[in-house]
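Of the protein chains in this complex, one is absent; all others appear in place.
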Amino acid sequence: MAVVSLLLALDLAGVFAFALNGAFTAVRQARLDIVGVLALGVITAIGGGIVRDVLIDALPPATFVDWRYLAVAAAGALIAFFLTRPLERLVVPMIVLDAAGLSLFCVTGASKALAFGLGAAQAVILGAVTAVGGGTIRDVLIGRVPSVLSSGLYAVPALLGATVTVVAVRLHGYGIVAALLAAGLCFGVRMIGVRFNLNAPAARVGRHEAGAP
Amino acid sequence: MAVVSLLLALDLAGVFAFALNGAFTAVRQARLDIVGVLALGVITAIGGGIVRDVLIDALPPATFVDWRYLAVAAAGALIAFFLTRPLERLVVPMIVLDAAGLSLFCVTGASKALAFGLGAAQAVILGAVTAVGGGTIRDVLIGRVPSVLSSGLYAVPALLGATVTVVAVRLHGYGIVAALLAAGLCFGVRMIGVRFNLNAPAARVGRHEAGAP
Partner (left out) sequence: MAVVSLLLALDLAGVFAFALNGAFTAVRQARLDIVGVLALGVITAIGGGIVRDVLIDALPPATFVDWRYLAVAAAGALIAFFLTRPLERLVVPMIVLDAAGLSLFCVTGASKALAFGLGAAQAVILGAVTAVGGGTIRDVLIGRVPSVLSSGLYAVPALLGATVTVVAVRLHGYGIVAALLAAGLCFGVRMIGVRFNLNAPAARVGRHEAGAP
């Protein structure tokens, strides 16, 4: 029961972070009206969880069975819509909010996958899929190449956080501390990647030719 | 039984409208050949219903179990392909067809969700998801920002139609009259939005700066 409550609390926190992020993105990068902002905020917030629930056959998705997900997602999107002007100069929060959602969802995605009987490796991947799912749908809808493809240190921290979660569950040490440690590790690695603009190594494809004037 | 037949009839009418719309879009905006036209018409027509059936765990989707969906979708797409030249100057029908599909699917989506035991709020949202799903997949495939994000009065009429449907079902007044009223309301609001180019309010994001020369 305690683990279920913990999962729910972390899930809703992730939903809120991604709803703010999706709504800010809708306002700034796609110049959408309030309905578009609400739609993109909600989709970003619950997209990852829906993909997870479809893949582990937990249908209908928690989002639809449990009204709190939709309420938190809609609230986050509306708050972002009305706070856009006061927060106009804050560019940082969008990246921080995205990293927060990523960190929370990799933990909840992995632990829910384990609870539905999937193996350890599958749970790690599903944690990462949950974490990157909403943002990927957001980027596809507004015509951007998704972060999971373009940014090296986006999938990696999600996989790390999911791995720590799975290890903690298997060692019977999963709880609020382990969950926050796993999320914190993901968040830290992601923010280090953002701060230093780190990317994983790329293949060399006639780079001198591509770079020549 | 009568409600099932009504649902099927409205669903197939919506499939036909979206198949025509998707196929016209393929011909005019993406200049696709007959296979591409058929593919985009069918995907637009059955995409929303598939998303709905996945989310309410009605798998395999009705589209695959019941051959009439695919037959009507394919027929609509082929008719659009061969009638494109005679109808060349008719731009209006594309918007009307899209609005017709939207209106029919918000009703069928909501009533099917209720029939599968989902709550009222969830059924309203699933009605809207069914209505906007096919068009959203169509727009993503050809690289357009989906109407559900860019056009304020697109999701709202779908939510209205779905709400009327859910209220009618809960008051035991659902039938052909209520279904047509709900669809008509959605269609009317959508066409008013198109006619007067109405959008919901947008956030003010340094508009003077963005608009400055």
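Order of writing sets the chain letters: A and B. Residues in each chain are counted from 1.
One rule holds for everything that comes next: a residue touches a chain if its C-beta (ideal position, glycine included) is under 8 Å from a C-beta of that chain, and two chains touch if they have at least 3 such contacts.
Note that the coordinates shown come from a computational prediction; the quantities given were computed from them, not determined experimentally.
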Message: One chain is left out of this view; which of B:Ile50, B:Val72 or B:Val148 touches it in the full complex?
response: B:Ile50
Statement: Given B:Val15, B:Val72, B:Met94 or B:Leu141, the residue that touches the chain left out of view is B:Leu141
Task: Kindly note down the residues of chain B that lie in touch with the hidden chain.
output: 26-28, 30-37, 39-40, 50, 54, 59-61, 64-65, 67, 70, 81-82, 84-85, 88, 140-143
Task: List the residues of chain A that touch the chain left out of this view.
output: 54-57, 116, 118-119, 121-122, 125-126, 136, 140, 143, 145-146, 148-156, 199-206
